[in-house]
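A single protein chain has been removed from this complex, and every other one stays in its place.
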Amino acid sequence: MDRTVPGAAKTGRTHAILRFLRPDGTAIGGLPGFASDRKEMAALYRLMVLTRSFDEQAIALQRTGRLGTYASSLGQEAVAVGAAAAMRPDDILLPTFREHGAQIARGVTLTELFLFWGGDERGSDFAGPREDFPVNIPVASHIPHAVGAALAFKMRKERRAALCIFGDGATSKGDFYEALNVAGVWQVPCVFVISNNQWAISVPRAVQTRSDTLAIKGIAVGIQGVQVDGNDAVAVREVVGEALEKARHDHEPSLIEAVTYRLGDHTTVDDASRYRDDAEVGKHWKEEPIARLRAFLTAEHGWSKDEEEDLLTEIREQVEAAVEAYLATDAQEPAAMFDHLHASLPPALAGQRAELAGKDGGDG
Amino acid sequence: MDRTVPGAAKTGRTHAILRFLRPDGTAIGGLPGFASDRKEMAALYRLMVLTRSFDEQAIALQRTGRLGTYASSLGQEAVAVGAAAAMRPDDILLPTFREHGAQIARGVTLTELFLFWGGDERGSDFAGPREDFPVNIPVASHIPHAVGAALAFKMRKERRAALCIFGDGATSKGDFYEALNVAGVWQVPCVFVISNNQWAISVPRAVQTRSDTLAIKGIAVGIQGVQVDGNDAVAVREVVGEALEKARHDHEPSLIEAVTYRLGDHTTVDDASRYRDDAEVGKHWKEEPIARLRAFLTAEHGWSKDEEEDLLTEIREQVEAAVEAYLATDAQEPAAMFDHLHASLPPALAGQRAELAGKDGGDG
Amino acid sequence: MAELTMVEALNLALARAMADDETVLVLGEDIGRDGGVFRVTDGLIDRFGPERVRDTPLAEAMIAGVSVGLAAQHMRPVAEIQFMGFLYPAIDQLVNHASRLRTRTRGRLTCPMVLRAPFGGGIHAPEHHSESMEAMLAHIPGLRLVIPSSPARAYGLLLAAIRDSDPVVFLEPKRLYRAPREEVFDSGEALPLDQPFVLREGDNVTLVTWGAMLKETLEAAERLAAAGAECTVIDVATLKPLEMAPILESVGRTGRCVIIHEAPLTGGFGGEIAARLADQGLLGLLAPVTRVAGYDAVMPLPRLEEHYMPSVDRIVTAVERVMSFG
Partner (left out) sequence: MAELTMVEALNLALARAMADDETVLVLGEDIGRDGGVFRVTDGLIDRFGPERVRDTPLAEAMIAGVSVGLAAQHMRPVAEIQFMGFLYPAIDQLVNHASRLRTRTRGRLTCPMVLRAPFGGGIHAPEHHSESMEAMLAHIPGLRLVIPSSPARAYGLLLAAIRDSDPVVFLEPKRLYRAPREEVFDSGEALPLDQPFVLREGDNVTLVTWGAMLKETLEAAERLAAAGAECTVIDVATLKPLEMAPILESVGRTGRCVIIHEAPLTGGFGGEIAARLADQGLLGLLAPVTRVAGYDAVMPLPRLEEHYMPSVDRIVTAVERVMSFG
């Protein structure tokens, strides 16, 4: 593993970044065990390619008016997939709007994701990871939820952890600090992952905070901070895996800064050319995670052209099937907006629901 | 100056505490210039004694039903007075409910303070420091105000600084972190002083946060943190003075943790014996700031018994006069509650004001 | 059966809920060893331990947010905000999360949490400690807002709030914390949510209120009865969702309604009730629907607060006015 200053990164005090794969995909010594497992590595790769393909399809649907505003994760696939791959099924994920890869890895279906981004609440009623949180939109506001859920695990003596992901912008918000602070005091099984893509819409990292790194912020609350190369799926998975173990077994929370880059616009309604140089983006394309992992797979595990093509075909079919299922899903009945407001509808609201169901324009 | 690990305290990384006076009042080498100025030191001492006397009188008034709930600053006088003494008149102070000493040093009159704590808004209409903020009660919510005011100074190119004081409990709040973070990014002339009295009502420092020190929290936002002995008025004044200079001239914000101890109850409605040991309190009495400074004054400046007695008499008279003036101040007219709601009363509210003025129980 | 204060009744309800259901925990600032600044959680830490009676760092948004996380994980957190004046940072969690977790996930995740806070004036508290801003919370879809007005109702409603499967904000009128006392039987029985309580019946005027203003309202009713005007007094209790039936029914009978609350008039929850009457009850109205409320001014510091809050006199005057019609 590459540590510019050996041992220092874990203290959060330097710029040392944990990394196993160089941008060209060649390995640095001391790879973790799973990296030599061909099947596992292929599965990791598959999820990243699937995520990118899902992203492309979502953007295409949005452009043709068949999906709402969408936030692509282009270039950040290794953070989301790597982190989720380190989780156990009964851990829980608390994602933001840019961790499709993590949700997919956790078993949220592509159809569910399309539904959510298409404006249908049923997209957050995952058939798979039943206790995972839905996509969080108010930045950083889900971080205290992770602490609460982790506290529940600890109180019930369950060996589970909560994994919460958010962006570099989120670290400026009080919610981030308050939640990490109490996680430190209470020592709950929680792993906080910053997907630092260098931008919060148009605001660059340097305008968010003057701290040396984001990982170093752990010092302020007495929890360990680590910086990891977020475009190296092997490193992300390893570092998050270690942190999850510490959380589950020792109830020790940690903060992981995954350094990555947002290659696309902020969302489909954003135009990044207004505020950042193409040249900067071009530079970062050379570090992007999928080509890197493919190079590693090819060199270390003999990943073949045929396998690659089969994978792309399989993924294309899976995404297309999901699009079809999504487009075939009728909207809910309007009155459904009352159906999960409370466990059972208070009599005081029966009239409103009836009005909506009967569309009779009554007196509300 | 005493630095357990030389040079380390300024980085916030260790427990090194800046200190000039030992608890017994003996000096550690390298005293700042003002410490050899007898008049200045006597003035500092006087303000601290006055503050304690004000506190005692306020508690007495509260006990006899002539003042509202009151928060004593017993034991913390050196933080408030030392910090304010380092300020220039055109700097501004943003205090909480426990910095009477700072307000007094700034020129807020005792009568104004009694009025505020007696439940009269006019107590916050200081005749003296016109631009100082009023006492802040919602913990930490005034910290962003300091940043805003400091930004105004910077934009207008005025060489002024904002000094914001708050407690250890306040450092757990998002407001603290968000404000310090933006102060770091914008580099505004702001000094943040934590009066760490080890308790937030019943919650001890260790239950607030797991960070090594509170000063170290500066690292999370890229601003310098320093720990100072908060019971050493000379050290507080010197450290705050340095920080204010850096703020005024280089627009560099800083965080100062003044380590002190709350010798009294949280407020007059609190009973600290419910949650902390008398033994702990007893221990801390040995470090209290007034005896320490008196010992120094006596040894270094030949402060005499007579001078001490004269001082106590002068202060007793000043406090008594203030109490009298306070008790002689009639309440405002009820309709006054509308008089500063807006710059001029919106016509829509004229009816309510008239009702209140005429006490006619109209239709609101 | 004992004569308890509201604080004692709330304490009893918390202890009962914690004994009955091990998923119930309480958290907040100073609620552990100190027992809460008003002593509502007094002794709970000795009985249930520091895991379930948990002092938090000083951060209200966090308290609410952590509670959402606990509740989503099948716990029943009862969080205390020390005073309503410090509840505002928690509103984001209430609006954007607690109140809609069930809706957002179509029932997959739920949020059975209670957020308690003392509110209201009249105890000569410091700045920011005396406001009544319940209307801000009564506007949030998916949230219940409950306000008790006596020790027994505090006991029964708090139990109901804790057992409810959805988020409840439970505002406690601190002016009633220590008096009057009332017989409270630790029956473990919850009172119904979403139902106003009719505390007094009379055919001339309907007085509608909640929380601490019940005190002045009942006193006014007493005084008016002596003068020949019989009032029905309704304690709304659950402001959201608002069950109007008993109010409509009563005003249908009396034709006259005065609504009383401490909160500022404009945008106060009295407006909602008056509006419902102006729609669903208009035809039976014999007189203007009148509100006696706090002024649209900042709650003054203690020296003027008594002038801010509705007095018995103001209520009586308003009733006399509506009685003068028709």
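For the reader, a short list of remarks on this structure follows.
Chains: A, B and C, in written order; residue numbering restarts at 1 for each.
Quick note on the criterion: contacts are C-beta pairs under 8 Å (C-beta built on N, C-alpha and C of every residue); 3 or more make two chains touch, one makes a residue touch a chain.
Everything numeric here is computed off the predicted structure, so don't read it as measured data.
From the options C:P57, C:P77, C:P196 or C:G270, the residue with contact to the unseen chain in the full assembly is C:G270.
The chain that is not drawn here is touched, among residues A:G82, A:P95, A:G118 or A:G264, by A:G118. Considering C:H139, C:R200 or C:R253, the position touching the chain not shown turns out to be C:H139 (whole complex). Contact with the undisplayed chain is limited, among A:A42, A:A291 or A:M337, to A:M337. The chain not shown here is touched by just one of A:P95, A:G174 or A:G225, and that residue is A:G174. Although one chain is not displayed, chain A still touches it through residues 68-69, 97, 116-121, 135, 137-140, 169-170, 172-174, 200-203, 207-209, 269-270, 274-275, 331-332, 334, 336-338, 341, 349, 352, 356, 360-364. Contacts to the hidden chain, counted on chain C, fall at residues 61, 85, 88-89, 91-92, 95-96, 99-100, 103-104, 127-128, 131, 133, 135-136, 138-142, 240-242, 263-264, 266-275, 277-280, 282-283, 285, 287-291, 295-299. Mapped onto chain B, the footprint of the missing chain covers residues 121-122, 124-126, 130-131, 133-134, 138, 141-153, 155, 162, 174-175, 178-179, 181-182, 185-186, 337, 339-343, 346-349, 363.
Operating definition for what follows: only the chains that are shown with their structure count from here on.
Centre to centre, using the average C-alpha position, chain A and chain B are separated by 44 Å.
Note: centroid distance chain B to chain C, computed from Cα atoms, is 36 Å. The residues of chain C that reach two or more other chains are 57, 59, 61-62, 89, listed in rising order.
Across the assembly, chain A contributes residues 174-175, 178, 181-182, 185 that each touch 2 or more other chains.
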